[in-house]
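Only one protein chain is missing; all other protein chains are in place.
Moving on to chain A:
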Amino acid sequence: MNLLELITQPFEYGFMVRAIVATLLAAVLCAVLSCWLVLTGWSLLGDAVSHAVLPGVVLAYALGWPFAVGASIFGVLAVAMIGGVRATSRVKEDAAIGIVFTTLFALGLVLVSVTPSQVDLNHIIFGNLLGVSPEDLVQVVGLVAVCLAVLLFKRKDLTLFAFDPGHARTIGLSPRLLGSILLGVLALTCVVALQAVGVVLVVAMLVVPGATARLLSQSMSRMLWIAPSVSVIGSLVGLYLSYYLDISSGGSVVLCQGSIFALVYLVAPREGLVWRMIARRGPRQQPLEADAPEKTAV
């Protein structure tokens, strides 16, 4: 078997083509979104939303609604509840996230147990990549197109929101609205990624590409190219490995992305751990302009 056959062989099966397309679309969307999530410190919120959509998914199955509708409702609900608990009580954000997402996830587990035979819990938790139906794929394509369009059109405002919400407000933008846009897209993105890698591993796709790009670039616009590229490469390699080695597709995809991050972490130009350890032995870089010590108050 030559190399070309090795690459094209999986495409002979319709289910594999759909699996690859769905995964790559999810990978690109998650990666673009992850650039803002890692910069706003909202990575954990991605984890929370991906778990919290479970009851929505189960209800949607039971009622015969599209997958995305139920998941979106519960994704938005989870975010609203986290914000609400934090704003109106002494509970801090990390605790609020922990309470809300586990409770909603638990509700999902209970709902699964009372709607027999319709939902396979394993598919939700670990993804059901090889079971992507043509209808599922249409839905994935639609959601990815809408989410990417919103993110890219509003990318400068979202970056401003992440960097300096005070200035956003000062020039007449609404930081709350921009935050809501980011969270709304996050909820829809979780729906897309759920099918590909499942609830547990969604957070990897929502964090790893952005974090990797952050190590490789000091420019937001470059990060928005690097993150999807890294994510697509990781996903493709992961899918091929899963096909030929007969291993879990979601696990393999995330493992590949994680490996790329580890590689970048160690040997990235400038930021890489290896170079920093070497640099530490050399002379320290001097700051450009020495600052006068802080003056004492009157």
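By definition in this document, contacts are C-beta pairs under 8 Å (C-beta built on N, C-alpha and C of every residue); 3 or more make two chains touch, one makes a residue touch a chain; residues count from 1.
Note that contacts and distances are computed from a predicted model.
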| item | value |
| --- | --- |
| Per UniProt record, name of the chain withheld from view ["Phosphoribosylformylglycinamidine synthase subunit PurQ", "3-methyl-2-oxobutanoate dehydrogenase (2-methylpropanoyl-transferring)", "Glycolate oxidase subunit GlcD" or "ATP-binding cassette domain-containing protein"] | "ATP-binding cassette domain-containing protein" |
| Residue of A:Val91, A:Leu121 or A:Leu160 in touch with the missing chain, whole complex considered | A:Leu160 |
| Which residue of A:Ser34, A:Ser50, A:Gln195 or A:Ser217 touches the chain not shown here | A:Ser217 |
| Sites on chain A contacted by the missing partner chain, in the whole complex | 39, 153-154, 156-157, 159-160, 162-164, 166-167, 169-173, 214, 217-220, 223, 287-292, 294-298 |
